[in-house]
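Missing here: one protein chain of the complex. Every other protein chain is in place.
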Amino acid sequence: MKKLVKKRQLVRRRSKKSGLPPGTLVHLGEKKVEHVRISFIDYDEQNIQEKQVSKIEECFPLKATPTVSWINIDGLHEVEILEKLGKQFELHPLMLEDILNTDQRPKHEDFDKNIFIVLRMLSFDEETQAIESEQISIVLGENYVISFQERIGDVFDPIRERIRNAKGRIRKMGPDYLMYSLIDAIVDNYFVILEKLGDKIEAMEDELVGDPTQKTLKQIHYLKREMIYLRRSVWPLRELISGMERSESSLIKESTDAYLRDLYDHTIQVIDTVENFRDMVSGMLDTYLSSLSNRMNSIMKVLTIIATIFIPLTFVAGIYGMNFENMPELKWRWGYAGVWLVMLIVAGVMIVYFKRKKWL
Amino acid sequence: MKKLVKKRQLVRRRSKKSGLPPGTLVHLGEKKVEHVRISFIDYDEQNIQEKQVSKIEECFPLKATPTVSWINIDGLHEVEILEKLGKQFELHPLMLEDILNTDQRPKHEDFDKNIFIVLRMLSFDEETQAIESEQISIVLGENYVISFQERIGDVFDPIRERIRNAKGRIRKMGPDYLMYSLIDAIVDNYFVILEKLGDKIEAMEDELVGDPTQKTLKQIHYLKREMIYLRRSVWPLRELISGMERSESSLIKESTDAYLRDLYDHTIQVIDTVENFRDMVSGMLDTYLSSLSNRMNSIMKVLTIIATIFIPLTFVAGIYGMNFENMPELKWRWGYAGVWLVMLIVAGVMIVYFKRKKWL
Amino acid sequence: MKKLVKKRQLVRRRSKKSGLPPGTLVHLGEKKVEHVRISFIDYDEQNIQEKQVSKIEECFPLKATPTVSWINIDGLHEVEILEKLGKQFELHPLMLEDILNTDQRPKHEDFDKNIFIVLRMLSFDEETQAIESEQISIVLGENYVISFQERIGDVFDPIRERIRNAKGRIRKMGPDYLMYSLIDAIVDNYFVILEKLGDKIEAMEDELVGDPTQKTLKQIHYLKREMIYLRRSVWPLRELISGMERSESSLIKESTDAYLRDLYDHTIQVIDTVENFRDMVSGMLDTYLSSLSNRMNSIMKVLTIIATIFIPLTFVAGIYGMNFENMPELKWRWGYAGVWLVMLIVAGVMIVYFKRKKWL
Amino acid sequence: MKKLVKKRQLVRRRSKKSGLPPGTLVHLGEKKVEHVRISFIDYDEQNIQEKQVSKIEECFPLKATPTVSWINIDGLHEVEILEKLGKQFELHPLMLEDILNTDQRPKHEDFDKNIFIVLRMLSFDEETQAIESEQISIVLGENYVISFQERIGDVFDPIRERIRNAKGRIRKMGPDYLMYSLIDAIVDNYFVILEKLGDKIEAMEDELVGDPTQKTLKQIHYLKREMIYLRRSVWPLRELISGMERSESSLIKESTDAYLRDLYDHTIQVIDTVENFRDMVSGMLDTYLSSLSNRMNSIMKVLTIIATIFIPLTFVAGIYGMNFENMPELKWRWGYAGVWLVMLIVAGVMIVYFKRKKWL
Partner (left out) sequence: MKKLVKKRQLVRRRSKKSGLPPGTLVHLGEKKVEHVRISFIDYDEQNIQEKQVSKIEECFPLKATPTVSWINIDGLHEVEILEKLGKQFELHPLMLEDILNTDQRPKHEDFDKNIFIVLRMLSFDEETQAIESEQISIVLGENYVISFQERIGDVFDPIRERIRNAKGRIRKMGPDYLMYSLIDAIVDNYFVILEKLGDKIEAMEDELVGDPTQKTLKQIHYLKREMIYLRRSVWPLRELISGMERSESSLIKESTDAYLRDLYDHTIQVIDTVENFRDMVSGMLDTYLSSLSNRMNSIMKVLTIIATIFIPLTFVAGIYGMNFENMPELKWRWGYAGVWLVMLIVAGVMIVYFKRKKWL
């Protein structure tokens, strides 16, 4: 039920800021990392420089160089870093506010000098079996990309490798291709999450048709929530990417369009799968009810069979337990045996009846 | 069940006016305050004047001054105040009618000389645990903003503080920014309400999966209604704000557009949350039914186990309670002990059977 | 169940005409009034003439006068009146057909020389507690408005009063404003109907959560139908009014536009309320089922408690009712008292068990 | 369950043709008539000629005449007739294929020299109580209309009468008006079908709330299917007719537009009614479940009342049936009477309890 707690915070965060003037930089969200970590990779087709810096000011020269610079910032709680960065790279105050407010709906915004996108990176915590989520903000400028993460650890390592090893076409392309690669890595990672969820749903469905318990009901609820959460993260992506495709900003070169289209297709596929999962999960409660009814039926059958056989027999025994003085049967020689015979016949008839009704 | 009463009035109000010519000024709604309270804040970058006036006429000079004037009116039952104000500030009769009719759907309307919006301000009454709602109408003119509230007390105090202390950019901006700030404060406040509701829903869900009672059913109903009400207040906001964004009126300056876009994002987030809540609440009745079925199952199990074990045993006892003269078993030495043995075996077999069926 | 009968007729009507050439004037619908009643009000800012005429020809001169003329016809079964009127006022044969066919979907149509709208006027029959419905057709021409009603009695009396007393702006405005006023009166009246329905739904919901009976099921059905019917009357209104707003016909003056927009808002509000009611009603069956399950649970509890306590006890009594010769307990001094003790303990254990399970 | 069989065929038909080149003329569907029957009516305002021909070639001269010619073909299994006709009247091969494939979705297609529409004519078989369906294809050319039916018997007789008797305006109008009349006759006939269905639904609803049986469940299923089928026939009509209205083909004269608009309104009305019916039918299963639960409740009540009264009494009787030597009550004078008293009190208390719970 870890998600449950998260959900609550998700709504709460905003209220902390209620009443402040717009554009005020306040970090809304958990502090997920001890120290903010700043690093950059600066590359063109020939050269590459990679560095972890301790002060944000060290990144400022990168703005002027013609090479592609990727500045990555892990941790958002030191607001003054963002303020300095914002001043240097001319980032709009509302953009900075969105970066700090880690409960953004995925979106894409064109500013004059840069393009801003926010989306959610998901990861699966094997231990708690819960989907972890983190907000990633990416700013694309003339010759730089700045990415903001809530904590250390991401899905971008393969991209870093490709840049270091000049694998694929990434070193030959501009910052827009880098940005595309980052989004692509995040969306690709969704498939991994969906797999895990798919396995869970499979397991659940088998359990449901087989032998559901009260715990199953709780798990259905849990899955329902995960679905609501996933949909919320995934649906706006479609708009985001088609927005980038249709963007008239000169920051996105035409050569990147085919890649964005490809990315769009992947997104649709993710959404499709999420919707299918949702359909499955939302049908589960009905199945659960059916299974319960089924089981009730079989309980009732046992009760009815036992009761229907033995109640009449007990009645017969009761008859001959009466103490009337004048009960001729009691004195018959074969009376007792006869009663047994009658009882066996009654029981036999009942059993045949139940067999014919397929209750046995 | 306080909401229930409110709901009813909500539909009733309109009928009071049925048949009157359009544009007739009649206050439709509860009288929520004893005396109408009129106050204004008049400011530019350098100066600020704040005053509570007793006569509406004292506000009239503000129309001519180039400073930004925010006139706030709490209480709507003194119709003549609106009439005078309407005449002085050239407000359309239908606009005045809408202000007085406190059951408006949130909307935005462009008039020649001013922009008119209506929306709902929500508050959470801790005592009755109900959502209170109040209609706020805002008129934006050349250099003034007039806001109409049903009662004293609002969510605008932080804005007043910002104006007094010249915090943020509000003193440097025009009346359109002031209007935006008012709407923003209202929308921000929705997050607070949503939090409260979220907590309630969480609590309910735990109760549902655990141990639902007849009272739970009533509460589900109550939540359902709140959701219907919330949706009605929140959905039209989207249209309202995007309408303002797309408005071609010269009253909204281009510099305010980015803020409106930001506000739009917040609204979408509110709507998203409301929809999620609605999904949760509407699934609750199904869960309730499942829980009931579950409990029925466990009741039936108890009955069946007891009946299935003891009914056959009672039958056996009944047999040897019969009074036939010729029942050889009765005279056997170990007859009685043998019967006990038979009974224990029968009971044992039953118990094993139930164990295997996992009913025990 | 009066509605039930109506519903059936509603579908039947059309078939009576199946096979006739289009434009054939046949009155489809009940004859709701004995004699057709024709009346007119002719007015401009200074003068007003009001008259009830016996022959439709008396109205013909009104077509030429520059004053605003409102001809009202109650009762549709005398087809020749419409034929004559149609010829004189140049009404399209299909329009006349629509007027006579009293099961039209609300709609708006622009013809060259006039605008035609059909809509439904609702009323609430206090006696049968049913919603009565009547088709109103309105034709707007250069300087006249003709309204057709199925029976005498309408919601237009306040408008007549306003015309007579020159109250409001109606005497200063043209026939388009008159038409607007008629529609406005009808839509305003919907709020009255909605109130009544709202009360019914409230009452029903209380009953449902409390103590539903088989009759409740019937009433839910009845409400469901009313909702289907209401929606059908109300939804097309939206299109109708927005059609009028967007109409390029010169018959609707620009000054009326603001009023139409206001009317549109009211219509949306009506639709909103109907949708909310529909949501409520459609959730009722689920609640009904929940209530039934709840009650089943409590019935089963009683049965299970009684059976589970007494069946084992009866078994014990049965044991000592056996007639074995060799049953030492029977001869013990405290045997009988001992059995009572055992029984009380068993019963006590059971009761504790049920208490712990909260069944008692 | 006749429909059930039909449904299956409906899907099967197509597969017979799977793999053949497009435009191959194969009759897909049942052969519903022994011999193909060809007839024509040729008319203008003055003259009329009506004839049943044995060879399709006899119709060929009609193509050249300026009069309106309506060729009607009943039965589709003689493919060569269509081939000849197609060659003479320049019909597109795909159009001929559609005519033969009697499971078309209603549609409208503009070709250069003619307009082609397919739709379904429904009829109600009083004997089997099932809706029969037949595909009607209509080709509109310069001065001819060709209609293709699957079997003899249609709803066009009133139109034939109007042509023969020069009733209405049909003799004065062109072939487009004739085509409109044919479609209008089919749509008008839908109202007759809807009436029958409406009656069935009414009857069903009464049965449902009253006393549903297993058979009721089967009938709900049957109705559901009919609804699915009806929707499929009816929904595309809307598109079909609005397509004709918007068509830029010179074959449809402007004077027919008003009639098409009227037809469109009728279609919307048919769709509305079908949707309402569907809503009703889809709610029936829920009501059925409610009724079942209701009945279960009453069964359980009977069981519980009987068991709860008699099980304790039987226990009491069992007590005094025990054979302990030392049971003082047995020797009391009023022991037996006292036991009866106790029993009556127990029974009385139970009955009062049930009365208070309203189970009696």
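Think of it as A, B, C and D in the order they're written, each chain with its own count starting at 1.
The rule is simple: a residue touches a chain if its C-beta (ideal position, glycine included) is under 8 Å from a C-beta of that chain, and two chains touch if they have at least 3 such contacts.
Computed from a predicted model, the values in this text were never measured in an experiment.
Peer 1: I'm checking contacts with the chain that's been left out. Which of D:24, D:255 or D:326 qualifies?
Peer 2: Answering carefully, the residue with contact to the hidden chain is D:24.
Peer 1: Would you mind spotting which of D:166, D:217 or D:351 touches the chain that isn't drawn?
Peer 2: Among D:166, D:217 or D:351, only D:217 touches the chain that is not shown.
Peer 1: Taking the entire complex into account, which one of A:24, A:67 or A:189 touches the absent chain?
Peer 2: A:189
Peer 1: Could you list which residues of chain A touch the chain missing from the display?
Peer 2: That gives, for chain A, the contact residues 155, 157-158, 162, 167-170, 181, 184-185, 188-189, 191-192, 194-195, 198-199, 202, 205, 209, 258-259, 261-262, 265, 268-269, 272-273, 276, 279-280, 283, 286-287, 289-291, 293-294, 296-297, 300-301, 303-304, 307-308, 311-312, 314-315, 318-319, 321-327, 358-359.
Peer 1: Name every residue on chain D in touch with the hidden partner chain.
Peer 2: Residues touching the hidden chain, for chain D, are 4, 7-8, 11-12, 14-15, 17-24, 92, 94, 97-98, 103-105, 107, 109, 211, 214, 217-218, 221, 224, 228, 232, 285-286, 288-289, 292-293, 295-296, 299-300, 302-303, 306-307, 310-311, 313-314, 317-318, 320-323, 327, 329-331, 333, 335-336, 339.
Keep in mind that, in the parts below, only the chains that are shown with their structure count from here on.
Peer 1: Examine where the copies chain C and chain D touch and state whether the two sides share over half of their residue numbers (same) or under half (different).
Peer 2: Mostly different residues.
Peer 1: Report, in degrees rounded to the nearest 5, the angle of the rotation taking chain B onto chain C when the C-alpha atoms are fitted.
Peer 2: So the copies are related by a turn of 70 degrees.
Peer 1: Taking each chain's centre as the mean of its CA atoms, how far is chain B from chain D in angstrom?
Peer 2: That gives a centre separation of 43 Å.
Peer 1: Taking each chain's centre as the mean position of its Cα atoms, how many Å separate chain A from chain B?
Peer 2: About 27 Å, centre to centre.
Peer 1: Quick check: what residues of chain A touch more than one other chain, meaning two or more?
Peer 2: Counting only residues that touch two or more other chains, chain A contributes 321.
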